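For reference, the structure I am asking about is given below.
Missing here is one protein chain; the remaining ones are kept as they sit in the complex.
Which chain is which? They are A and B, in the order written, and residues in each are numbered from 1.
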Amino acid sequence: MDELLVMKNISKDFSSTRALDNVCFSVEKGEIHGLVGENGAGKTTLMNILSGNYPYGTYEGELILKGKKCRFSSPKDSERNGIAIIHQELSLIQGMSIADNLFLGNEKGNSFFVDRQKTMEEARRLMALVGLDETPETPVEDIGAGKQQLVEIAKALSKDAEILILDEPTSSLGKEHSEALFRLMADLKAEGKTMIIISHKLDEIISNADRITILRDGKSVETIDNRNKDADESRIVRDMVGRDINDLYPKRNSSISEELALKVEHLNVQSRRRKGELSLSDISFDIHKGEVVGLYGLMASGRSKLVKSLFGKSNGLLSKGSVEIYGKSVDLKTPRQAIDEGLAYVAEDRMRTGLSLDRSIRENMTLPGLKKVTIKGLIDKKKEKTVAGDNLDSFHIKASSYEQDVRELSGGNQQKVLLSQWFYTDPKVLILDEPTRGIDIGAKYEIYSIINEYVSSGGAVLLISSDMNEIFGMSDRIYVLAEGNITGELRKEEFSADKVMNLILKGGKHQ
Amino acid sequence: MKIREFLRNNYLFVAFVLITILFGVLSEGKLFYAGNILNLFQQNMYVFILASGMFICILTGGNTDLSCGSAVCLIGAIAFRMMENGTDGAVAILVMLMIGIIIGAIHGYLIGRFRLPSIIVTLASMSIIRGIANLILGGYTLSVDDEIYLKLFGISKGFPFYFVFVLLSVMAAVYISEFAPLGKHIYALGGNRHSARTSGINEIKIIMFAYIFMGILTAIAAGVVTGRMGIVGPGLGETYAMDAIAACFIGGVSVSGGKGKISGVIMGALLMGVINQGMSIQGLSVNYQNVIKGIILVLAVLSGYLLNREGDKRL
Partner (left out) sequence: MKKFLKLYSTEVVFAFVSLLFIILTGTEILRPMNITAIFLQNSYIFILATGMAICMTSKENIDISIGSFVCFICAMGGVFMAVTKLSTPVSIILLFILGILWGLLSGYLIAYLKIPAWVTTLSGYLAFRGLGVALINTFSSTGSIVGINESFLKLFSGKIFASNIDSFGPGSLMFCLILAILGILYKFYSLRKEGSRINRSVMIGCILAFIVMSLIGVSFGLTGGVPVSFVWMFIVVAITAIWIERSAEGRRLIMLGANPENARIAGVNVRKAMLMTYVFMAVCATLTGCIVLARFHASSSYAGVNFEMDTIAACAVGGVSLYGGKQKIFKAILGAALIGIINLGLSLIGVDMNWQWIIKGIIIVISVSFDMYLKKDRYE
């Protein structure tokens, strides 16, 4: 066993969550190693540690590279040791040329003069290597996201990396570019490079990886040998998802009516990056009164984009399609209109979008529903305080008082404040985007109960979650979103991880 | 449409030509008299010098230096006082450079290290520097008769060195933005701060460099301006910062940094010069000139936005 890299007993905490728990991960020289797992399983965190993004001291455990212990203090440090990471979000400077981006920080020439000729030569060489057919002077913003991905890879190669970490490299690539990429990886492998690839696309992983490691909930489940490219997909899925769907989900007295709370038909959403193209096409779904509808999709599927567009075009993207709320056709151009028509949107990023951390709990709770505590333009503070106090109780929010700054609360309590503010608007349809992310089990249960209560009294919920257990446990029906399309719908009886993953892969194969 | 594309890519040049023609016609050709053209350059030397520095600052991410005008006055005042008291011209010039560097370093540190907004910092320093300058001048207008100083900066017989300084400043900006690795880092920092830092670019170093460069150029401008007229008085440099900023924006430098070429800035400075000169020949009072300058500033930034359709970038 030619172990190039060993990560031993790696553990890392983020405030109250344990992102990695004693993970052991090893990579052999010259192999393509696939790292898979659900969102939040810890893959990116593990790679961030390896690439020096989380420096030594912020995690427990050891990194052993070529037999020597490594303590990286920065990404540049790991680069010097031959490790390069290509992140999922592009980190190119849009206004600069391909060539300039390739050598940013590592310019060709001496410290005083950039050697233009050498830059262009090297650039062309690297670009040919990755199969990028553009001129080096082309500004990065003029080429598509797919090609930008190739530039990122070329950039990593320019740093003479021995180990390349690719985080979701084909997420914005079409079939043609993906295949080219894997051919490239095979070439690199022949040259002795080692690659770790994080991906949700299991079929790609199985076709190309030599070994596959599965993470779940911050722990390593197993490492499968895939030399013959014949690994069992369902085995991997089961490892990812886990057999036991725990009894974490409170029972609900289902009373789903025939009435449709929300009906969306033929929704198209423009793409921000690829002008003229659609990031979501022909989305149609509905939610009945009293129903919880789950929306499952991988990170790049466009789930958040879908709901943000629905919620008054709050991401600024053009969209077309018909939306009906309890039979009334609505055209939601702003979040304000969406709120007035009865929609509520609990954002996935509570710290950045969902709450104003430096304001009091009280002020946060009443913001979307400010109208309800306003008389003749003035705020009825007494009523507001009553509302806040009631919310603290009914949501079991642990705080010294509702005047406390939201920043000082724990994640779970912050999430409850976020929920309470939207519940206060008496929504007809509640959109929940990752409502229990980063929250402990106890708080999760409380939130599920709240959702159940809301739904039993006539509410309707659209639940987005990366946690398949959660989706199965809480939904009455599930839609699967992949690559910008709804690829299928599952009724409660049909819930199974296999079926979901198949629907996801179906989307990929349609490319 | 070929014409439309040509217009879009070269709108600055086209505007320059059109406006020159406009003022040429309005002034019945006087604009093109040799004397007036020379005047144009001489009176606007400081714009080229200061705009070269402002260009680099803005590139780093929309950072400005509103204090450069006041600093020109201060640096000139200190030098003149020193020479009044018998200091050698050469020494005075060295001191001027040093002061420029110190001011730049302080700016760079506050803005780069402490991340204070450049508008606030340079607005405050503009006030401080103006106050100190006025104290040093004591209300007087000083003059100088030091040989070395005048020879270097003045228009006395002999080689017009001042022109060399303009050339040097511009060339320095060209070198930085086009040839030096540092330039790439500057563009990157302005283009996408987060990505730039991930690529290992040292933000503090870049910003300190930009402002120290600006400080040096400010010192040079001080020499050139005070040397040409041979005097320094209170109120010198009041519109300099604005002129430099306007030249940059007219020249197509992006307000948020990361985009823009020195060639545009030169063109912008030239355009400003033509407009200034044209308006003067027309006999337009300084006040109306300022009004027009203000409008042009907004229009320049506006057209930049419209042409680049940065529309939906931020909501």
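Just so it is clear, a residue touches a chain if its C-beta (ideal position, glycine included) is under 8 Å from a C-beta of that chain, and two chains touch if they have at least 3 such contacts.
All of these numbers come straight from a predicted model, not from anything done at the bench.
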item: Which displayed chains the hidden chain touches across the whole complex; value: A, B
item: From B:43, B:87 or B:134, residue that would touch the chain that is not displayed; value: B:134
item: Chain not shown: contacting residue from B:22, B:95, B:124 or B:204; value: B:124
item: Residue, one of B:26, B:97 or B:116, that touches the chain absent here; value: B:116
item: Contact partner of the left-out chain, one of A:11, A:374 or A:496; value: A:374
item: Residues in chain A touching the chain absent from view; value: 311, 314, 334-336, 338-340, 345, 347, 352-359, 363, 367-368, 370-371, 374, 377-382, 384-386, 421
item: Residues of chain B in contact with the chain not shown; value: 62, 64, 110, 114-117, 119-121, 123-132, 134-135, 239, 242, 245, 249, 255-256, 285-291, 293-295, 297-298, 301-302, 305, 310, 314-315
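Here is the rule we use: only the chains that are shown with their structure count from here on.
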item: Chain A-facing residues of chain B, complex; value: 179-181, 183-185, 187-188, 191-192, 194-196, 198-201, 254, 258-259, 312, 315
item: Contact set on chain A toward chain B in their complex; value: 74-76, 91-96, 100, 103-105, 107, 109, 111-114, 272, 315-317
